[in-house]
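What follows is an incomplete set of chains from the complex, kept in their original frame.
Labels for the chains are A, B and C, by order of writing; each one numbers its residues from 1.
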C-alpha cells in the first residue's frame, strides 16, 4: 500500500519523520512517498498530487500553524482545502496540525508535535487495516498527542 | 434501504450507537453501514464514501466539537465539507453536532448528545419515508435534543 | 413553470406557506414543489435536488437562524452552500433568511418573516417574468420586509 506524507519547512519540528517512523514500526509492506512543501497552504494540492499522481491510498498532511491571528487564518484555509481535496478524491487525508500556542514551553511543544504525529500515524493504520478498532472506540473521547478526554 | 452512520473517536458519547438504536426501533428493512473516523474533519469524506462506495441513500454525520475557539473552527470546516459532500452527491447528510459547551453538567451533556442523536434519526426516517410529516411541521420551531422553541 | 420552495421545521414561522400564497396570488400556471427539511444546513442540497430531480426553474430557500453565535455560523455555512448550489446548476436559489434577533418583539419578528417571504416571492416573479422591472430599480436601495433604504 502506498502512503503519502506531506509536510512543511515552516514547521518547527520534523513531524513527517516522526509519522514515518511510527508507520514503519507498526506495519510492513508500506511504500511511503514523502513530499515537503514550504508552508501549510501548499499542503492541499500536495496531498492531492500524492493521491492522483503517486497513487497513494491515504495521506497525512502535517503542519505547525504559528501563534498569530494571521497564522490561524492560514490554518483554516489549509484545512478547508484539505477537506475539499478529500471530497475530490474520495480518499482520507489526515490533517495533523500542532498550533504553536498549544504549549508555552518549547520542549512540551516538541513533545506534543511528536506524539500527535505518531498517534495520527496509528489512526491511519487503523483506518486502513483495522476499521473495527475505531468503531470500538467511537465516543471514547480520544485525543491525539494529549491526554484523552474520555467518555462522559 | 442502506443508511450510513459516520461518527468519531473524538466524541465523548457514543452518538452513533444511539442513532442506530433509534433507527432500528422505528423501522425495519434498514441496512446500516457504520464508519468511525478519528475526528470531525474526517467526517465529510467518510460520509461521501458511504454514499458513493457503500451505496447509502442517506447518511448521519455525528460529532462533538470541543469547547475551544480552535474546536469551533474545526466544526465550521467540517460543516462546510458536509454541505459540499451533499451537493456533490445530491444526497442528504444529516449533521448531528453537540458542542461540549452546550451544557456545563456532564450528565446533561450526555443526555443532550443521546437525545439529539435519536431526534435526528427520527428526522432521517421522516425525510426518507414521511416527507409530508416534515412539511406539516414547517415553521413550528422544532429543536433537536432540547425543548422546541415553538411557533411565534 | 416549476418553482421549488424549501423550508425548515426549525423556523418559528411558516415562511414557505407565505411565499407560496404570494406566488399564487400573483401568477398563474405555476407548479410549486415544496420540500421541508429539518434545519438550515439541509437547505442547500434540498434546493439542488428540487432543481435537478424535480426540474424546478428557480427555488426559494427559507429559514430562520437563531440568535446565538453558533446559529450565525450555521447561517453562514448554509448561505455558502446555497451559492455553491446555484453555481453548480446555473439556476437562482433565492435565500430568504430572517434572523431571530432582527426584532425583539415576537409579533414584529413574525411580521418581518411574513413580509420578507412575500417580498422575495415577488422578486422571484420579477426575475422570471419581468427582469426589466429589476433593472429599473437598480440602485434604489430596496429592502425586503423592512422599509427601503432608498437612493443616496
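Definition applied: a residue touches a chain if its C-beta (ideal position, glycine included) is under 8 Å from a C-beta of that chain, and two chains touch if they have at least 3 such contacts.
It should be emphasised that the depicted structure is a prediction, and the values quoted were computed from it without experimental measurement.
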item	value
Whole-complex copies, counting every chain including the 3 in place	5
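As a convention for this text, only the chains that are shown with their structure count from here on.
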item	value
Overall pattern in which the protein chains touch one another (line/ring/star/complete/other)	line
Centroid distance [mean C-alpha coordinates] between subunit C and subunit B, Å	25
Averaged-CA centre spacing for the pair subunit C and subunit A, given as whole angstrom	40
Multi-partner residues of subunit B (each touching 2 or more other chains)	80, 84
Subunit B residues touching subunit C - in the complex, by the definition given at the top	72, 76, 79-80, 82-84, 86-87, 90-95, 99, 120, 123, 127, 131, 134-135, 137-144, 149-152
Contacting residues of subunit C [partner subunit B, same complex]	7-17, 34-38, 41-42, 44-46, 48-49, 52-53, 66, 70, 73-74, 77-78, 80-81, 84-85, 88, 106-107, 109-110, 113
